[in-house]
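Quick one: the structure is below, and I'll ask about it shortly.
The complex is shown incomplete by one protein chain, all other protein chains being positioned as in the whole.
Going in written order, the chains are labelled A and B, and every chain counts its residues from 1.
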Amino acid sequence: MALQTEAGERQFVEIEFTLNGRTQRATVEPRELLLDVLRNRFRLKGTKRSCDMQVCGACTVLVDGQPVSSCTYLAFEVNGRNVLTIEGMARNGKLHPLQEAFIEHGGFQCGFCTPGMILAAKALLDANPDPSDEEIVHFMEGNICRCTGYKPILESIHAAAKKLPTAKA
Amino acid sequence: MIRPFRLEEPKTVREAAGLLRRHGDGARVYAGGTELLLAMKERLVRCDRLINIKKISALDRLELEDGTLRIGALATHRRLEESRVLAQCLPAFVAMERAVANVRVRGVGTLGGNLCFAEPHSDPGTLLLVLAATLVAEGQDGRREIPVENFFLGPFETALGGDEILTEIKIPVPPPGSSAAYIKFGYLERPSVGVALFLALDDAAEGITSARVAVGSAGPQPKRVFEAEALLQGVGVTEAGRRIDQAGEAAARAAEAVSDIHGAADYKEHLIRVLLKRALARVIEDCQKQTR
Partner (left out) sequence: MKAKRAFTVAGAAAPRLEGLEKVTGEAIYTGDLDLPGMCFAKVLRSPLPHARIVNIDARRAERVPGCLLVLTRNELAGIQYVFGAIYKDQTVVAVDKVRYVGDPVAAVAAEDEEAAEEALGLIDVEYEELPAVTDIEQAIAPGAPLVHETVAATGELRASSYDIPQKFKGTNICYHFGYSRGNVEAAFEKSAHVFEDTFYFQKVQHCSLEPHVNIAHFAGDKLTVWSASQDPFTLRENLAGIFGLPLSRVRVIVPYVGGGYGGKLYVKAEPISAALSWKLQRPVKLALSMGESFKTVTRHPARVRIKSGVARDGRLIARDCEIYMDTGAYADAGPRVTQKAGYRALGPYRIPHARVNAYCVYTNTVPAGAFRGFGGVQVAWAYESHTDAIAQRLGIDPLDFRLKNFLKKGELYTAGDTPIDCDLKEGLLKVAKALDWKAPAKPNRGKGLSCCIKDAGGTYKVAGATVKMSADGSAVLLTGTVEIGQGALTALSQVVAEELGLSLNRVSVAQLDTDVTPYDISTSASSSMTVMGLAVQRAAQDVKRQLLRAAANVLKTSPKKLTLGGGKVRGPRGAVPYASILTGYFGSRAAEIIGHGLYQDRKSKKAVLGSPTTFWEVGWGGAEVAVDPETGVVEVLKYFSVSDAGKVINPTQCIGQDEGGILFGLGHTLYEQMVYEDGQVLNPNLVDYRVPTFRHLPKDLESVFLENGNGPGPFGAKGLGEGGLLPVAAAIGNAVARATGVRIYQLPLTPGDVWRALSESKKAPAGQKSPAGWRSLP
């Protein structure tokens, strides 16, 4: 990462990072938020702005596998890191088991919280392939859904856990 | 949208302190950013220069050294929540960290950042008060240790000097036969009331040899409650049970509870009494488990 100052006041930073499996470069101002860079620069509109205060989780993306609120995360910090958004969840046209499970079990309605919800659930399952209800609640309680009442999401995560290759027989 | 600022990326604490001294009030230290960026987005704080200290090495250490836990200021809540060393030496601290905000905030937010921001509705400071923690600050003129009791001066206000950076949190590992608990209460995103208790019991696990009590979130800043400690120290556990209401009164007074969106002051005072009583039961049980 190189700090650059242009002739005027404004400062720019060159960053290079992996975004959904591809190396990307961008020149950003230090103040730019990851959410805006993803949505406006990279046209990845799946990441949503909602509460803007790190409470609701609609803007969740994974940075090096960990969920972050991209609405309150400076974009320059992803330099050298690996960013996963909802657009990178399906591989070679095949849905991730979580995506399949959310469809099958009605894990969403309006869909606005869904990208963040699925990414947070992925981070959980990557660390804990067979979580209990309480472990799911502990990990996911910062992702708000106003439609489903949560129960179908809980069921979706359990169902996906069973389908994951790492799941116990 | 955040107003433009200059990003500085010092490599050493000394360099960071120099930047702070040079740029004064407009400079902000960037540790985790979970609180600071919110305030900057809302334009509640001025920031012309963001001093990113995340690239300074060794500020995220987490190690046990000569009976003292040394936690770098940049250790994230999530790292502390998942630390095995901490789980062994200070399970109450892990339990407290586990319940801070949500997983995203814990993954980015740091213990040092939390303490320095001094948001009154917060957990770690209150618990650190009963763990006899020492905070290490470093400025251009050198390094000093601040007992945590002297650290919080008010809402969003700490004892750090203008060019000082919090580098480390030192917590003595509690001796066998002792235990701590932090119980918080709230139904909004942030805690309404937090109560922390540390007790050390004698070998028979019947007498309290040392007691520390702290309250937080209810008032302007987390506070030790010496009056409550004096009531509990040097008495048997049964007597402590009898005195706990009185200790709770003292804690409720000390909290300087305010009526706000988190609850009325009298309710918060009541909660402090209830939570202290619950903490006492929990801590004594835990101490006695250790000796059994």
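As a convention for this text, contacts are C-beta pairs under 8 Å (C-beta built on N, C-alpha and C of every residue); 3 or more make two chains touch, one makes a residue touch a chain.
Computed from a prediction, not measured in an experiment: that's the story for all the values here.
Enquirer: Which of the displayed chains are touched by the chain that has been omitted?
Expert: Visible chains that the missing one touches: A, B.
Enquirer: Which of these touches the unseen chain: A:28, A:44 or A:68?
Expert: Considering all chains, including the one not shown, the answer is A:44.
Enquirer: I need the residue numbers on subunit A that touch the omitted chain, in ascending order.
Expert: On the side of subunit A, residues 39, 44-53, 55-56, 58, 85-87, 89-90, 95, 99, 102-106, 108-115, 118, 136-137, 140-154 touch the unshown chain.
Enquirer: With the missing chain put back, which residues of subunit B would touch it? List them for me.
Expert: These residues of subunit B touch the chain that is not shown: 1, 185, 187-190, 261, 263-264, 267, 270-271, 274.
Definition applied: only the chains that are shown with their structure count from here on.
Enquirer: Just give me the whole-number Å value for how far the CA centre of subunit A lies from that of subunit B.
Expert: The computed centroid separation for subunit A versus subunit B comes out at 30 Å.
Enquirer: Sort out for me which residues of subunit A touch subunit B in the complex.
Expert: Listed in rising order, the residues of subunit A that touch subunit B are 3, 9-11, 13, 29-31, 33, 52-55, 57, 60, 66-69, 72-74, 76-77, 120, 123, 138-143.
Enquirer: Tell me, which parts of subunit B touch subunit A in their complex?
Expert: Touching subunit A from subunit B are residues 1-7, 9, 33-34, 37-38, 41, 50, 54, 78, 98, 101-105, 107-108, 189.
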